[in-house]
Structure formats: C-alpha cells, structure tokens
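Please read the structure below before turning to the comments.
One chain of protein is taken out of this complex; the other chains stay put.
Every chain is named by a letter (A and B) in the order it is written, and numbering of its residues begins at 1.
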Amino acid sequence: MTLNASDLAISRGGVRVLEHLNLTLMPGRALVLRGPNGIGKTTLLRTLAGLQPPLAGAITGAADRIAYAGHSDGIKPTLSVTENLTFWARVFGTASIRPALDAYRLNDLADRPAGALSAGQKRRLGLSRLLVTGRPIWMLDEPTVSLDVSAVAMFADAVRAHLGQGGSALIATHIDLGLDADVLELGPFKAVPAPLDDFDGAFA
Amino acid sequence: MIALLARDMKLALRAGGGFGLGLAFFLIVTVLVPLGVGPQSALLATIAPGILWLGALLACLLSLDRLLALDWEDGSLDLLATAPLPLEAAVTMKALAHWITTGLPLVLAAPVLGVLLNLPGPGFLWLVVSLALGTPALSVIGTFGAALTVGLKRGGLLLSLLVLPLYVPTLIFGAEVARRGAIGMDIATPVLMLAGITAATIALLPFASAAVLRVNLR
Partner (left out) sequence: MSLWEYANPKKFLTTSERIMPFVWAVSLACLAVGLIWGFFFTPDDYKQGSTVKIIYLHVPAALMAINAWLMMLVASLIWLIRRHHVSALAARAAAPVGAVMTLIALVTGAIWGQPMWGTWWEWDPRLTSFLILFLFYLGYIALWEAIDNPDTAADLTSVLCLVGSVFAVLSRYAVNFWNQGLHQGASVMRVGAVTGSDTAEKVSNVFFYPLLTCIVGFVLLFVALVLYRTGTEIRARRIKALLARERIAS
C-alpha cells in the first residue's frame, strides 16, 4: 500500500514550518528528504509517523504501517542487546530477532549490556530494531549519524533488502547511501508567514 | 503488554533502577517520626496509621519523576507511541510496574514498621488492607502526573505540586481505614470509598494520561 500525503502543512513549536507539501511513497521505493537544518525534516517525519497532527492536509496509508526511528534509539543501557531487541519484537509481535542481529552483525555483541556499546554500535542496534517491527514503511531520521563506512553499507544493504521485499523507506539524510532513491527537496515548501494583519485564531 | 511490564520490572531490578529506594525511604520516615515527636508509645500508637500512610504516599511520590522521564529521554516513548500497543495500555502497564516495584513492597513492609510505631493489634490487618487498596490509585494518579510533566527538564518539583492535591481523597480514606481499624471502629464506608476511588482511577485515568502523553510527544 502506498503512503500518501496531500497538501500537508506542519508546525513545530506552534510555528508553521512547511506547507503545500505533497508526497507519495510507493511500495519498493525509497524517498530521501533533503533540506537545510531547521527546515522541518524531523517534524515532517514525526507528523507522517502520527506522533503529531498536521496543521492541514491529509495523510493516508501510514497508520499502523510505519516503523519510526528518530534521533534517539530507545535503548535501555542496563538491558543486553538481545533483551532490547526481544522487547521490541514482543511489542510488535514478531517471532525472531535473528535476522536483525545478522543484518547488523550484532551476534558477537548479543549478550553485552547496551550501555557498554560504542555510539556506532548503539546506532546499529537502534536500526536493527526496524527489522523486528515487521512494518512495511520505515521512517528514518538521520540514520547514519555516528556510523562508520562499513556500518553505513550494512544499513544500505538492509534498506535494499527491505525494498526488495516490497517495503518502502522515507529517509532524512545528507549522505548518499547508494540507493536507487527519489529525492524530495523540502526548501520550496517552506511556509510563508501569514500576512501581518491577519490576526486570526492561530495568532501567527 | 506483558513485554512492557516485564521490561520495566527488569529495569527496576537492575543496577540504577531504583528498586527498594522507596522502601528505604519509607523506613527512614518511620524511624524519623518518633525521633521528631518523642518516644511516648501512646502518642505513637495514635498517629501510627497516619504516619504510615503519609510515608507510603511520599515513598510513591519519590520514584514518579523517573517513571516516564527515562523513556522520554531515550526515545522509547516515541517508539512506543508508534507501536501496535495503545498508549493507554502502555501507561497502565507502566503504572502497574510502578506499583509492583514501589507500592507492593510498601504494603508488605508496613506491618513491620507498624510494630516500630506501636500500632495497636487490630490495626495491622486494616493497615495492610488500606494500603493494598490505596497504593494502586497512588501509582495510577502518579502516572498521570508524570505524563503531564514528562517534557519538562525540572519536572520533579512541579510533579509533586500537581500530584499531591490529587492524592488527597486517597490519603483521607486510606488513613481513615487504618485509623478506624486500629481503634476498632466501623470501617465499611471508608473501605468502600477507597476501593471505589482506586477502581475508578484505574479505569479512567489511563485515558487522561495517554492523552496528555500524546500532547507531550508532538
């Protein structure tokens, strides 16, 4: 099923940041979000993920189908890698965490407490969580932060495999992942402030 | 749901989880009270139910600001909000985990501390009953307060200011059960009121908690 957003307007901290945004994400496709810092990439992802309501416009095909990965990975430092993954697998009702451990080569680290992992290893654990969700649409916010070259390759491979199985991915990133992905430049959708004399209910 | 409960219990039991902190606090409060009011056993016996209830309430309050704040900081709440589990169920499980790790030990420890405060013999049963009935409400109400203040950097003090007035009915009826039980008065009305408040908060408040949590997440 396709993720669709039409004439979307979103706000951050009560201020309108993007408007008149349309996007379509077909199964098997990846869409990369680009734009300068502060343009609203994170806000857009959170809105599409259903964490915040849009100011205007409609989103279809997202409910209960997305797996969101934000800046923080939701990892509990006192739990081991396996325990962390198993928890999310049980929450999402999937059977095995083995594919996730394999894809990000976490097998050797499986019994280590997550608090003892390096930043890059933590990030790999955070990304591997997407594989245990079993959700078709991945929404990733700067997924490659603190990853080294080989880990970025692991990530690109995982995304490619996911797309190959008919999944799709929406990625906010600045680096080239070597994926066959469409690019959505957010700059043109930057919200134009309402005229000053328009003193309406929104106050801005 | 069980997964979340199991995880929270595990986190509480591991290092830095804060399990037993509430219990230790409860013990210290009960030890400090006789030091403050004097060792007269008759006086202690009179105020014992109230002190034990107040101690339990404060011990519950102590761990509330960690209840959701940790999950907020590490991003788990974002992920939970997009998971198949409804947020209402998630906060209920969090409250339950809080009760098992904080409220339940208090219930079990209360009789021992009752001895320290010269609680009269018949009072023990009703003290335990009142705490067992009342502490779940304390956890659920506390979860609501934690959900309200989860996005704030220094939410701890505000959390107490918001939650303590909400604790008033539970405290009054709970302490009343314990007090009346200790002096052998009829306890039917306060017990029923206490049970009613607990049942109603468990049934209704998670919806409010989940609603404010969603507001805080956006």
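In this text, a residue touches a chain if its C-beta (ideal position, glycine included) is under 8 Å from a C-beta of that chain, and two chains touch if they have at least 3 such contacts.
Only a predicted model underlies this, so the values are computations on that prediction, with no experimental measurement involved.
Engineer: Kindly name the visible chains that come into contact with the excluded chain.
Structural biologist: A, B
Engineer: Which of these touches the unseen chain: B:Val128, B:Ile172 or B:Ala195?
Structural biologist: Of these options, the touching residue for the absent chain is B:Ile172.
Engineer: From the listed residues B:Leu5, B:Val29, B:Ile47 or B:Ala211, report the one that touches the chain absent from this view.
Structural biologist: B:Ala211
Engineer: Consider the whole complex, including the chain that is not shown, and state which of B:Leu58, B:Leu104, B:Val128 or B:Leu164 touches that chain.
Structural biologist: B:Leu164
Engineer: Among B:Leu52, B:Ala146 or B:Ile197, choose the residue that contacts the chain missing from this document, as touch is defined above.
Structural biologist: B:Ile197
Engineer: For chain A, which residues reach the chain that was dropped from this view?
Structural biologist: Contacting residues on chain A, toward the hidden partner: 13-15, 17, 191, 193, 199-204.
Engineer: Please identify, in ascending order, the residues of chain B that touch the omitted chain?
Structural biologist: Counting only chain B, the missing chain is touched by 144, 148-149, 151-152, 155, 158, 161-162, 164-166, 168-169, 172-173, 176, 189-190, 193, 197, 205, 208, 211-212, 215-216, 218.
We take it that only the chains that are shown with their structure count from here on.
Engineer: Between chain A and chain B, what's the gap in Å when you average each chain's C-alpha atoms?
Structural biologist: Result: the chain centres lie 37 Å from each other.
Engineer: Sort out for me which residues of chain A touch chain B in the complex.
Structural biologist: Touching chain B from chain A are residues 46, 49-53, 64, 66-76, 78-79, 83, 87-88, 90-93, 129, 133.
Engineer: Would you tell me which residues of chain B are touching chain A in their complex?
Structural biologist: 2-4, 6-7, 10-11, 14-17, 71, 73-76, 78-85, 217-218
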